[in-house]
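Here it is, the structure, as structure tokens.
The complex appears here without one of its protein chains, the remainder shown in place.
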Amino acid sequence: MEGTNNNMKRRIRILVAKPALDGHDRGVLVLAKAFRDAGMEVLYAGLLPTPESVARIAVDEDVDVVALSLHNSAHLSAFPAVKKWLKKLGAGDIQIVGGGIIPPADRKKLEKLGITGNFGPGTPLNQVIEHVRKVAKKKWVKDQ
Amino acid sequence: MPKLSELISSAESGNRRDIGKLVTIMENRSDGYSSLIKRISRKKKNTFVVGITGPPGVGKSSLISRLAAEFSKRERLAIVMIDATSPFSGGSLLGNRLRLENTDNIYVRSMATRGSTGGLNLALGDSLDLMSYLGFTMTLVESVGTGQDETDILHFADRIIMVLSPGMGDQVQALKAGQMEIGDYVVLNKADKPDAIIAEKELMETLSIPDLSKKHSLVKVSALTGEGIKELVKLIDAGRSSKAKDESVILREKERIRREILEVLKSKDDIIEMFAKKVVSDDLTREEAVLEVLKKILK
Partner (left out) sequence: MPATNRTKKAYKSDTEVLKGNPRSNSSGFELKDYYTPDDVKGSYKSKLGAPGEYPYTRGIHPDMYRGRLWTMRMFSGFGTPEDTNGRLKLLLSHGETGLSVAFDMPTLYGLDASSDRAHGEVGKCGVNVSSLKDMEVIFKGIPLDKVSTSMTINAPANILTAMYAVVGEKGGVPKKNLAGTVQADILKEYIAQKEWMYPPEAHMRIIRDMMIYCTNNMPKWNYISISGYHIREAGASAVQELAFTLADGFEYVKLGIENGLDVDSFAPRLSFFFNSSTNFFEEIAKFRAARRIWAKEMKETYGAKSERSMKLRFHSQTSGYSLTWQQPLNNIIRTSVEAMAAILGGTQSLHTNSYDEAWALPSEQAVEVALRTQQVIAHETGIPDVVDPLGGSYYLESLTDKMEEEAYKYFKTINAMGGVVSAIKNGYLQKEIAATAYAHQRKVESGELKIVGVNAFSKENEQPINVLKIDFNAERIQRKRLREVKLKRNEGNVQRSLDRLRDIYSRDENSMESIIQAVKAYATLQEISDVGREVFGGWKEPTII
């Protein structure tokens, strides 16, 4: 019985993580709750996960999107490292959305690697949520 | 998307990416679900399932982390952790796996209840079949921990650990009334706390009530210090050799069928409503309406 009822409707699964030495978790905790309230199933990687462990959680949990946030200027090394690990684990299709204190020039570099969003502090949650929905749906189309 | 058979054989060889994808197919009952179920249900169910339940805040996840560290030394271990779905948004925070320490050799999957009653996810049964099929020798399942009616874990687990902790007062009192007897092992966690002795005495009294149908083992542990974990592991191992009575297997299957039927009914609410109106307007008797509903659903 495929897709019997509403409870089996596909929901966006998302992992929020700070993949570096950065304990400023206000943003990710707020985002986790906001994603839940937008109807998503939300995982949180906890404090100080390595890029590898973030990718491994994403893979086990088969999330659609990994949302990364850093305020410690390590985004140019840490975000691509997560991307690299996802590819290595056969999960290059999992979307990465970035955020934090990211200078404009770095945004472009991240975009080129397929890491999208790259929202600054104080971005309205709806804007982030809409973006996540957009990239998740894009992935779902490919999943078919 | 690769073909289902490719996914399955890749998952069989231990590819966690593809195990993850298969569980997703089951959770969403998306394309390929029926053939996947057919394929895996042919194999004998031999993953030993330990359910961990208990009120919120007793340290279920931390206890699982300790058990996982022990069992993963010699088992192919999977862990399924269930969190509540928000009734308002349909979303969920799957926070349980945060307590796990080292998951390198353990497949861990978090699930939301998705409106399913009894503290479990409808895809749990299917997922356990999948774990069996893929050769996981043991699966630990953490139920949601709302502290409410969560006896459904009975229908999926070979052995159940009821976790309690000292200083829970009213919550334990409430459990005494009905729920505690589902545990094969009653575990008093946080034994490192000073009030553990009082809680233990209270529990001993409760557990010796004569009309409790099962025999329980009370184990004092501390997920923080590791105290009592080895003893609990031994008890679980002992329970393993006496598992798998045919009648319990049939009981479990019965329950799964019942749950599936309830899910079907939930999804056909519009039909039921249509016939309810006819009963109210005296066009049909209730009995007739029931038959009509069933006919209509079966079509």
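Details
To keep things simple, chains are lettered A and B as they appear, and every chain counts its residues starting from 1.
Here is the rule we use: contacts are C-beta pairs under 8 Å (C-beta built on N, C-alpha and C of every residue); 3 or more make two chains touch, one makes a residue touch a chain.
What you see is a predicted model; the values in this text were computed from it and never measured.
Touching the missing chain, out of A:Ala34, A:Ile94, A:Ile115 or A:Val132, is residue A:Ala34.
Taking the complete complex into account, residues 20-26, 29-30, 32-34, 42, 44, 46-48, 50, 72-74, 76-78, 81, 101, 103-105, 120-126 of subunit A touch the chain not shown.
Residues of subunit B that touch the chain left out of the display are 61, 93, 95-96, 98-99, 101.
Definition applied: only the chains that are shown with their structure count from here on.
Rounded to whole angstrom units, the spacing between the C-alpha centres of subunit A and subunit B is 28. Those residues of subunit A that touch subunit B in the shared complex are 1-11, 13, 32-33, 35-44, 46, 56-57, 59-62, 89-91, 142-144.
For subunit B in complex with subunit A, the touching residues are 1, 15-21, 23-24, 27-31, 33-34, 86, 88-95, 97-98, 103, 107-110, 112, 114-116, 122-123, 260, 263-264, 266-267.
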